[in-house]
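For reference, the structure I am asking about is given below.
Only a single protein chain was left out; the remaining protein chains are all shown in position.
Chain lettering (A and B) follows the sequence in which the chains are written, and residue indices restart at 1 in each chain.
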Amino acid sequence: MKPKTTEALIKWLLAAFLVLAYVFLYMPIVHILFASLSTRPNFPYPPELNFASYSRLYNNSVYQSAFANSLIIATCTAVLATVTGFLATVGVLRFGGRRALFYAVLFAAPLFVSEILLGISSMSLYYLAFGIQGNMVTAIIANSVHCFSFSFLIMAALLYRYDWRMNEAAIVCGASPMRAFWEVMLPLTWSGIMGSLICAFVLALNGLDISFYLLGATPTMPSVAWGALRYGVKPELYALSTIINFAVFVAILGLYLRIRSEARKNRRRASTAA
Amino acid sequence: MQSKTPYIRIDNVSRDYGAVRALSDLTISIEKHEFIAILGPSGSGKSTLLRLIAGLDQPSTGKIFIEGRDVTDLPPHKRGIGMVFQEFLLFPHRTVRENLAFPLRMTRETPAHIAERLDWVAGVLSLTALLDRYPNQLSGGQQQRVALGRGLIANPTLLLLDEPLANLDRELRQEMEVEIRRYQKQLGIPFVYVTHNQEEALSMSDRIAVINNGRLEALGERQAIYDSPASPFVARFVGRSTRFDGVVEPDGRTVQLSNYAYAMPGISGIPARTQVDVFVKNERFHLAPFVEGEAGIPSKVADVVLRGPFLEYILETDRGERIIAVQSKRNDAAVVGDRVLLTWAAAHAHVFAKGV
Partner (left out) sequence: MADSQLQKRLFLDIPTAFLLLFFVLPLVALVVLSFWQTENYKIVREWSTINYRTLATEKAYVTFFVRSLVMAVAVSTTLVVLSWPIAYFIVRYGGRYKLIFSLLLVIPFLSGEVLRLIALQGMLGPAGLINGALVKLGAAPLRFIMYSNVASFIALLYLYLPMVVTTVYLSLLNFDFRLASAASACGAGRLQVFTEVIWPLNLSGTLVGFMLCFVPTLSASLVPRFLGGPNGQLYGMSIAQQFGESGTWALGAAMGVVLFLFSALALVTLSFGVNLRRTGFTGLGRQ
């Protein structure tokens, strides 16, 4: 076969496979979307547009307090994970030196320890050392450890090609190190920081294993969902699920548009300078 | 010299990318023992042409023949070629030895044969001491030699080189130019060498094909390309020249410069009264002390630049134009501030009608 035809054949086969993969990933989500809007949640076809489950969700106080808890945990985790992740990223890329690989592996280590281990080990520590079962603070910290690795990887991936001599150039132009960071580095790392915040926030919001062991009775959104799931699904769950999915989608979309507009601005600047 | 089918034939080849035509109707024949340079500016399509010969890309129209065989639809690994890349593209995860042996492993040669060829290549390119190193432990020049070795080890029908010396520093480049030409003469296979550097092309090749905007501007012996450029582009691109405006006199045989009182007789082939471009290679200028009334371009020496064995005179004509004249060092060389008269032999002028 001519090279062109083989090439085209391979390309279309791969494309078909890709489509299959996306269908696999999204079909359940879309199914739940329909189910949340239907009066027959088990088999919502043909799709309807009924918001009853959403209003029930809104009025359900258990979900509300659980959601509030989850929000608090998620927000604090996002901030804590991003800050430490940022320090770690700069530390490894700028000050790592010969031990850079060692530090990088260390900082990525939590990813290779499953969430459940993180949960039970933290729980054990607090119980053994302080006799407490755990509370919001410990839950936030444990979640941060897990999300820290994600933050680190995201920001390291984006900061990898940053030329540190730009900071030096700024300092030579008279800026203090703090100023150099603020004016020169921060704008370029925005997408990394945003990505990290979003990722950490959503992971902590939706993560069950870690918070579960550290909060016991205090409800979080996933733990309530889990409870409802085990005892037969209620349609409110579908509504909740759809809302969260939608929010994640919007957040990622926002991040993407931001990245794209940054890239466009840079290209415009580069072409006018040329 | 018996007339036979050329070793490599590129037949009316074009390559389109959507609406953009990267190559138009190129026809080139390459003989077995020649070193041919494909010379052109960036974006001229020369690398595209090389990729077509290699099989890394397919022509939109036209055919390519190697040793009489139509290889247009053959993938690269079936064409029996060797290729050397500008960025070397050595396999980072393999030692030098493994990089070199790679082409032979692909054709499933016996270990004995591989060892034999390895010895030969390592000997010719002085790589024996480096065989167990990894590419990132080598200097640029060393990597270059390994890349060359990898291209030559499988006894290819031809060797394609894509600006291989562009990433080396100048001294190394000049050394390698001589070496590469020597290898070609030793091995007796065609080398197709793509470059934008006309000095490289002139020093290494037997013939030069000049490409601009996807078209073949000129094809010929290197001396002919240099001394008798076929088009204004070639005149401008090959060698360093100066351009003057001129017009053909009513007698149809003399070209008079438009801005200076200087004329060249003996021009033919261009109708009378046509506006022309006159190109003169910078080393063809003749500098003499200024004498009032003699024909020539009066100028003042603004600066003298020493370039090794030559001197570069930066001249400012009475009209304020800047001209560079290259002369060999002499005892009676002109100095800064001297008034000189610039002339040249009519045969050394390349005249083309404007707008061609």
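Simple rule for what comes next: a residue touches a chain if its C-beta (ideal position, glycine included) is under 8 Å from a C-beta of that chain, and two chains touch if they have at least 3 such contacts.
Note that the coordinates shown come from a computational prediction; the quantities given were computed from them, not determined experimentally.
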Omitted chain's touching partners, listed by label: A, B
Contact with the hidden chain (one of A:Val62, A:Leu111 or A:Leu186): A:Leu111
Touching residue (missing chain; options A:Leu57, A:Ala142 or A:Ala170): A:Ala142
Omitted-chain contact residue, chosen from B:Val13, B:Ile28, B:Ile64 or B:Ile81: B:Ile81
Sole residue of A:Ala35, A:Leu57 or A:Ile193 that reaches the chain not shown, by the stated touch rule: A:Ala35
Absent-chain interface as seen on chain A, which is shown: 6, 11, 14-15, 17-18, 21-22, 24-29, 31-32, 35, 42-43, 84-85, 87-88, 90-92, 94-96, 100-101, 103-104, 106-107, 109-118, 120-125, 127-129, 141-142, 144-145, 148, 152, 157, 160-161, 198-199, 202-203, 205-209, 213, 222, 225-226, 229-230, 233, 237-238, 240-241, 244-245, 248-249, 252, 255-256, 259-260
Interface with the undisplayed chain - residues on chain B: 54-56, 75-77, 81-83, 85, 87, 89, 91-94, 102-103, 106-107, 134, 136, 150-151, 154, 160
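Assume only the chains that are shown with their structure count from here on.
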Chain A and chain B: spacing of chain centres that average the CA atoms, whole Å: 55
Contact footprint of chain A on chain B as seen in their complex: 55, 58, 73-75
For the chain A and chain B complex, residues of the former touching the latter: 2-4
